[in-house]
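Every protein chain but one is kept in place in this view of the complex.
Up next is chain A:
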Amino acid sequence: MTVQHAAAPTGLAATERVELLRTMILIRAFEEAILRDYHADKKPAWDIGAGLIPGEMHLSAGQEPVAAGICAHLTAEDAVTATHRPHHLAIAHGMDLNRLAAEIYGRETGLGRGRGGHMHLFDPDTHFSCSGIIAEGYPPALGQAFAFQRRGTDRIAVAVTGEGAANQGAFHESLNLAALWKLPVVFVVEDNDWAISVPRASSTSVPSNADRAAGYGIPGARVEGNDVEAIHAAAGDAVARARAGEGPSLLEVHTLRLWGHFEGDAQGYRPELAEVPERDPIPAYEQALTAEGVLTAGRADQFRAEAGQRVGAALEFAKSSPTPSPEEALRYVFTEGAPR
C-alpha cells in the first residue's frame, strides 16, 4: 500500500502555492528571532538555564514544508499534536504568535502561564498540543479523534512524531488502535535523518516507516525531497480519507533538520553538515515559484517584512509581559487552582 510521492504534483492554485511560501517564511522569521534572543543573552558564559529564554530550545528550521503542507488542509477545529520540536506546526496551525512567544519566554501571558515552556504547548483555541516524550503524543491524539468521531463531526487529528519515535511502543499501539477503530487520524513521521545523533539507518529496521503502515492495514506514503507541494498532496489524500470516515493513514516526510537537535548542539556526529545550508527548502521554493512566474518580484521580500513585523510584535508582547509570580508556583495542579 506504500506510495512514493517523488515528484511535485500539480493542481495547486497559484495563490495556494504562494501561501505555502508565506507560511514557511513566517515560521522561519519566528525561529530566527527566537534564536537571536536565545543565544544573545547566554554570552559570554553559556548557561542553558540563563537568559531571557531559559532551558532547552529545539528549533524546527528546515522542517517548515511539513507544517505548511499539512496544516494547509486543516482548520482550527482540527487537532494537531506535535513533538518537542513544535513551533513550525503550532504556527502553521494558526496559534496566536503572542501567546506562543510569551510561553517560550516564560511569561504569565503565555499559553500555559509559563508552566509549560516551549516543549509543552497546549492551546484550546487551535486544539494544539505537544509532548516532550518521544511518540507519547500519539495516544492522546487518538482520543481527540475519538471525540470528533463520536460527535459525528468531520474533524480530524494530526499526530506528528520524528523517525526516532517510530520505534517506540506508543507509535505501534496507536497505529493498531486507530486502524482497528477507523479513527480520523493522520499519523505523520518527520524523518529528519537524526534521532539526536543517531541516524535512521542505526535505529530503524525498514528503509521507510511508511512500510510499517502495511502492518496495520492502513495506507502509508513517504514523501521525498522536503517538497512542500508533494507533502501538501500526500497530506491531502490522508486528510480526505480521515474526514470521510475511512480511517487513519501514515505519512512519512523526508525532511531536514537545518540546525542542531537543540541549541548548543555542535553536531559533530553529522558528516554532511557542510552541505546542509544548501538544502534549505525555503530559498529553493522561492526560486522555483519565481522561475515559474508564480511569485512576482518583491513578493517574498514583502512576506519577510510582514513576518518580521508580526514576529517583532509577538516578541515585544512576550518580553513586556510580566513573569509569573513565584507565589503562584503551586497553582493549576488541580482545577481549583489551589495547592494540594
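Going forward, a residue touches a chain if its C-beta (ideal position, glycine included) is under 8 Å from a C-beta of that chain, and two chains touch if they have at least 3 such contacts; residues count from 1.
Methods note: contacts and distances are computed from a predicted model.
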Check your understanding: One chain of this complex is not shown here; going by its UniProt record, which of these names is it: "KipI family sensor histidine kinase inhibitor", "YeeE/YedE family protein", "Carbohydrate ABC transporter permease" or "Pyruvate dehydrogenase"?
Key -> "Pyruvate dehydrogenase"
Revision key, fill the gap. Answer key for A:His39, A:Arg113 or A:Arg299 versus the chain not shown reads A:Arg113
Review point. Which of A:Arg17, A:His58, A:Arg85 or A:His127 sits in contact with the chain that's absent?
Key: A:His127
Revision key, fill the gap. Per the whole complex, from A:Gly49, A:Gly169, A:Gly268 or A:Pro326 the residue touching the absent chain is A:Gly169
Study note, to complete from the structure: The missing chain sits against chain A at residues 79, 110-116, 120, 122-124, 127, 129, 131-133, 136, 138-148, 150, 157, 169-170, 173-174, 176-177, 180, 331-335, 337, 340
